[in-house]
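Below is a structure I'd like to ask you about.
With one protein chain removed, the remaining protein chains of the complex are shown where they sit.
Up next, subunit A:
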Amino acid sequence: MNAWFVSHQVLVQSTLISLLLALSIQVPLRAGVFSFAGIGSYAIGAYAAAIVTIRLQVAPVFAIGAGVVIAAVAGYLLALLVARLSGLYLGMATIAFALFLGVVAVNGGELTGGATGLYGAISTLTTGHVVAITVVVVLLLVVNERGAFGRRIDAVREDPQLAVSLGVDVGRVRRRVFVVSGALGACAGGMNSLLRTTVSPETIGFQLVVTALTMIIVGGALSWAGAAIGAVIFTWLPSVLQVVGDWQPVVYGVLVALAAIYMPTGLLGVAQSAWRRARRRPLPADDRERPDGDDPERALAALQEVRP
């Protein structure tokens, strides 16, 4: 196990960083916000962590934290800017945000190291830290996906007008989603810079949009678990696909197209509906037609009270 871990350490790191990056797209999607701002935030986090570490030699938590704070603030401002956009237009605007940051990185002079990027961002960040951060992030997202939190986000995605009439401040949920997405993306970017000790414009390019979207489409967009499935598959697939050599991108493309066509809810969605079918109790024959198929006693028994 230990030997396996040592030889696969880089892949484990990549998986977790990819997971956080994918989550920075999945969190907005879950709330019905088609935003790639997480990719731009990854760039912010990657450069901020490298710059802070090289120039100030502070602990990794501050280097990554700096990027997270900057990206969260940028996310909030971006949310205000694109408040009226949705769907494809929002997607385009936020991709432009990511590409814009790429241009800034190339032309940032000494601060960003221009086209060659920055080297020597050496820190004490370990795989253990990355695992711990990822676990905490996932736990927080699990809480947000369940119970009242999750239901209200579902309502914002499925039917914003209904959500409003149920007392949900949809605008605020959307702004929050941008902030969370910014923080997640920056966290992923910062950890990647410090683990690789380097960052360059190529590592924050359009490729990231493709990677993150691929993971979510194949894994499933409606839960963190979908992003996790996607992150594992697409981080480990290249080592499996080495046999096909140059045909790798073709195999990728076919996989994604098949997933998009035949599994619109991703692998996670397929697994969930199978699970639901397996445990559903059979319908009583006349239940669908009986208008008063009610039994208050049973209804009350089914509802354990949790007093506010």
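The rule is short, and it goes like this: contacts are C-beta pairs under 8 Å (C-beta built on N, C-alpha and C of every residue); 3 or more make two chains touch, one makes a residue touch a chain; residues count from 1.
By definition in this document, contacts and distances are computed from a predicted model.
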Listed names "NADH-quinone oxidoreductase subunit K", "Tat (Twin-arginine translocation) pathway signal sequence", "ABC transporter ATP-binding protein" or "succinate dehydrogenase", matching UniProt entry of the absent chain | "ABC transporter ATP-binding protein"
In the whole complex, of A:V164, A:V232, A:V256 or A:A271, the residue touching the missing chain would be A:V164
Check the options A:A148, A:I261 or A:A278 and report the residue that touches the missing chain.
-> A:A148
Spell out the interface residues on subunit A facing the chain that's missing from view.
-> 143, 146-149, 151-152, 154-155, 158-159, 161-170, 222, 281, 283, 287-289, 291-296, 298-300, 302-308
